[in-house]
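What you see is the complex with one protein chain gone and the rest in place.
Chains: A, B and C, in written order; residue numbering restarts at 1 for each.
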Amino acid sequence: MTSLIEPAQTEGAAPLAEALDEVRRSAQSLLADLAHRPRALRIRAGDVVVEMEWTEQQQAPAATPAPAPAPEAPDTPPAPPPGVGISSPIVGTFYRAAEPGGTPFVSEGDQVRRGQQVGIVEAMKLMIPVEADADGRILAVHTADGAPVEFGERLMTIDPQAG
Amino acid sequence: MTSLIEPAQTEGAAPLAEALDEVRRSAQSLLADLAHRPRALRIRAGDVVVEMEWTEQQQAPAATPAPAPAPEAPDTPPAPPPGVGISSPIVGTFYRAAEPGGTPFVSEGDQVRRGQQVGIVEAMKLMIPVEADADGRILAVHTADGAPVEFGERLMTIDPQAG
Amino acid sequence: MFETVLIANRGEIALRVARTCRELGLRVAAVYSTEDRDSTVVRFADQAVCIGPGPARHSYLYLPAIMEAARQTGADAIHPGYGFLSEQADFAEACEAEGLTFVGPPPAVIDRLGDKSTARAAMADAGLPLLPGTIEPVGDAEAVAKVAADIGYPVIVKAVAGGGGRGMQVVSEPDDLARQYREIRSTAQSLFGDDRVYVERYLPAARHVEVQVLCDSHGNGVHLGQRDCSVQRRRQKIIEESPAPGLPRGLVEQMGHAAVRGLLAAGYVGAGTVEFLVDDQHRFYFMEVNCRIQVEHPVTELTHGVDLVREQLRIAAGEQLDVSQAELTARGWAIECRINAEDPARGFIPTPGLLTGLTLPAGPFVRVDTAAVAGGRISAAYDPLLAKICVWAPDRPQAIARMRRALAELSVEGPGVSTNRDFLLTALDHPLFVAGTHDTSLVDRLTDPHPREES
Partner (left out) sequence: MFETVLIANRGEIALRVARTCRELGLRVAAVYSTEDRDSTVVRFADQAVCIGPGPARHSYLYLPAIMEAARQTGADAIHPGYGFLSEQADFAEACEAEGLTFVGPPPAVIDRLGDKSTARAAMADAGLPLLPGTIEPVGDAEAVAKVAADIGYPVIVKAVAGGGGRGMQVVSEPDDLARQYREIRSTAQSLFGDDRVYVERYLPAARHVEVQVLCDSHGNGVHLGQRDCSVQRRRQKIIEESPAPGLPRGLVEQMGHAAVRGLLAAGYVGAGTVEFLVDDQHRFYFMEVNCRIQVEHPVTELTHGVDLVREQLRIAAGEQLDVSQAELTARGWAIECRINAEDPARGFIPTPGLLTGLTLPAGPFVRVDTAAVAGGRISAAYDPLLAKICVWAPDRPQAIARMRRALAELSVEGPGVSTNRDFLLTALDHPLFVAGTHDTSLVDRLTDPHPREES
C-alpha cells in the first residue's frame, strides 16, 4: 500500500500496483464474507481482471471459513448446557431469595413462566430482578446464592420444551 | 514495491518485468490468504496475464489451511513458460556473446546440449559462463544483451522434449 | 501504594495504564463491555469483568456496574483513563464513598473546573489572563448581544458544561447572534443537561497550546512544558507536539508558571492540563482545564522522560512529587499523530470494522500506543481512535521526517476500514506546519474545496 504514502502524487502515478491491490482485496473481502464459496470468481476493473474457480468438493468445507470465532452464543461461557439461558442483567451479587435465609424464588425442576422473577442481582444497593426469558422448567441453577456475577453470565438454564 | 511510486526512477528498467512482478505478488498474496486453493487462477493486468491451474492431486494437500506460500518453484519468477529455465548464477550483467558485437552463443530455436555455454554473466570483472541445464531446444531468451540480472533470474527457457 | 487498580476504560488508554500498573507491581483489573470481550487489555489484565453491553451508557458510563466490578476484583484504586467517567465528579465521589482511591483530582475540584464558568472565575482569581467575555453565564439574548457588541465580533458562544469540541458556536455577524444563541442553548441542554452558556472573543487564527501539570497532595506542583495541539479537525486534535514551536522562552515559562499557580489555587491534585489560546502577538488566554490524563500525554513523556501515569498513581497514593521544576528539563521534540479509522474524503466519518491486516511502525524513537490487533475489530460503538503514533527526535525537522517514515510503515487493512493516515501526511507536509507557524485553521485549509489566496 505504499502508493498511498504520497497522496499528492497519486493522480498521475503508476496505478497498476494499486489497481491490482484493490482488485485482490476486493476478491478477498468478497470471499471472506461469503458463507458458500462460488465455483468461480472473476473480477475485472479496467485493465485488471481476477478470475478464480473452485472444484465441487471444496465448496462444501469452504462453508466454514478458516479462523471462525466461537460458533454460537459468544456472550456465554463455553459449552453451555442445552436449553435457554437466563443471564445476569448486570454485574453484581446474585441472590436466589428475596431476603437472607428466605425461600429461593425457584429451584431446579420448578416450572416457570416467561417474566417470572427467578432471582435478584444487587449492584451498588440497586436490587435488579432476574426474570425468566421463556416458559419452561428450570434445568439447572449455575450460580450460588451470594456469588459475584458478571454482566451476561448465565445464571440458570430453562428447558422450554418442558413448559 | 515503492519503486512504482517514483516514476522518475523506472526509466531504464523494463516496465514489463515490473508489471509481472506485481501480478505475481498479487497472485501470491491472494493464494497465501486462501484456505482452499482454487482449481484455476487467472490474473491479468494490462498486457500481463497470469493463469494457474492445479491438478486434482494438488488440490488435496492444498486443503490444509496453513498460510501456503507460492505454490511451486518459489525461487523462480512466477508463471514461467513451460520448459526448463536457465537461471543466472550470479547478480551481474548478462551477455549473449563472448565479445561486444560477436555472434550470440545461442539463439531461439537452437539445439543445445546439457553443459553447453549459452551466455555470460559478468560480475565485478568475473566472467561467469551460463550453461544449459539440459539437452533441448532454446524456446526463448528472456534477457537482452547487456541487461542487469539478479541471482536466480530466468535468462532462457529450454524445451527438453525437443532435444 | 495500592494492590489492585481497576481500569475503568477501554482501548489504548486502558492498555497504557495497565502497562504502568504492571511495572509498579500492581494487580490489574480490567472491565469490558460485550463488544470488547476479546480486547487486548482483557488478555493483559490479571482479572477482567464484563460490565455490560456495547453501548457505553450501559457499561463504561454506567456507574453501578463499574463500582461492582471494583468490589468484585478487590480493587483499592480506580483509574478512569480519559473520556467516559474520567471527569465526572459523581464518580469520584462514589469512589470516595466506597473507600476506593479515585486516580484524579478531588470531586469538588472536578466540579469547579468542569464547569467552564466557575473554572474561568477561579483562574481569573489566580491571575490567569482570560479572553474578553463573560465569566458568569449569560441569561438572555439581549444580554448576549450587548456583551458581543462590547468585545467585538467574531465571538464564540460556549456551553458551560461543554468539552471535547462539542457545545460551542462561532458567531461572526450580529444578525445571527440571537438564533445561534438559542441553538447552542438547546444543543447544550440535550447534550449536557445544562443550557448555560457564556460568550468570549473568538480568535480565528489562534494556536492551541496546553501545559501539562502535576500536583501532589502536599501542595507541590510542577509543569512539564507545553503541547501544541493546533492541528484539529472539527475541534478534535489529530496532531500534537511538544514543545510548542516558535514560542519565545519567556512566554513558555510564563505560561508554565501560570498553569501551576492556577491549579494549585484550585486545590488540584494529580495530572491535569491547562489549555490556552495563543494569538499571533504571542498573548495567551486561559481556555479550560482538563482534569484527567490526556490522549496526547505521550509527547510530554517523550520529551521529559516522565511516565505520567506512574506519577498519577504515586500522587493518588499520597506520595510526594519526586522531581522539582528545576530537574524537569525537556529534551528534543516529540510529535503524536492520531490514527483514526475514518474517511477524510467523506467528512471524516468513522469506518469501523474487522482489521484483516495491521502493520504498525517501529524502530528508533517511535512509540505506538494501540489496542488494535490484526484479526480484531474497530468497534462502531466507540470513538474510532485506532492508534497513536509518536516519535521523538533531537529537533522538529527530524521529528517530522521520522513521523513521515513511521506513518509510511503503517498498514491497515480490512473491509470498509480506511484511516486518516494520508490526511495526516498531507498536514505534515503543509508549508505552514513545516514552518511551525500553523494555527487551528490548518485543517480547514486542507479540506476547504476553495483554498484561500492568502498563504
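Note that contacts are C-beta pairs under 8 Å (C-beta built on N, C-alpha and C of every residue); 3 or more make two chains touch, one makes a residue touch a chain.
It should be emphasised that the depicted structure is a prediction, and the values quoted were computed from it without experimental measurement.
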| item | value |
| --- | --- |
| Displayed chains contacted by the hidden chain, counting the whole assembly | B, C |
| Sole contact to the chain not displayed, among C:Arg37, C:Arg166 or C:Arg405 | C:Arg405 |
| Omitted-chain contact residue, chosen from C:Gly219, C:Gly305 or C:Gly318 | C:Gly305 |
| Where the unshown chain meets chain B, residue by residue | 2-3, 6, 9, 32, 67, 69, 74-75, 90-93, 123-124, 126, 148, 150-153 |
| Missing-partner contacts on chain C, residue numbers | 15-16, 19-20, 22-25, 44, 298, 301, 305-307, 309, 331-332, 359-360, 362-370, 373-374, 392-394, 398, 401-402, 404-405, 408-409 |
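One rule holds for everything that comes next: only the chains that are shown with their structure count from here on.
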| item | value |
| --- | --- |
| Chain of greatest Cα-centre distance to chain C | B |
| Chain A and chain C, separation of their C-alpha mean positions in angstrom | 33 |
| Distance from the mean Cα position of chain C to that of chain B, given in whole angstrom | 55 |
| Numbers and ranges of chain A residues touching at least 2 other chains | 2, 5-6, 28 |
| Per-residue multi-chain contacts in chain C, two or more chains | none |
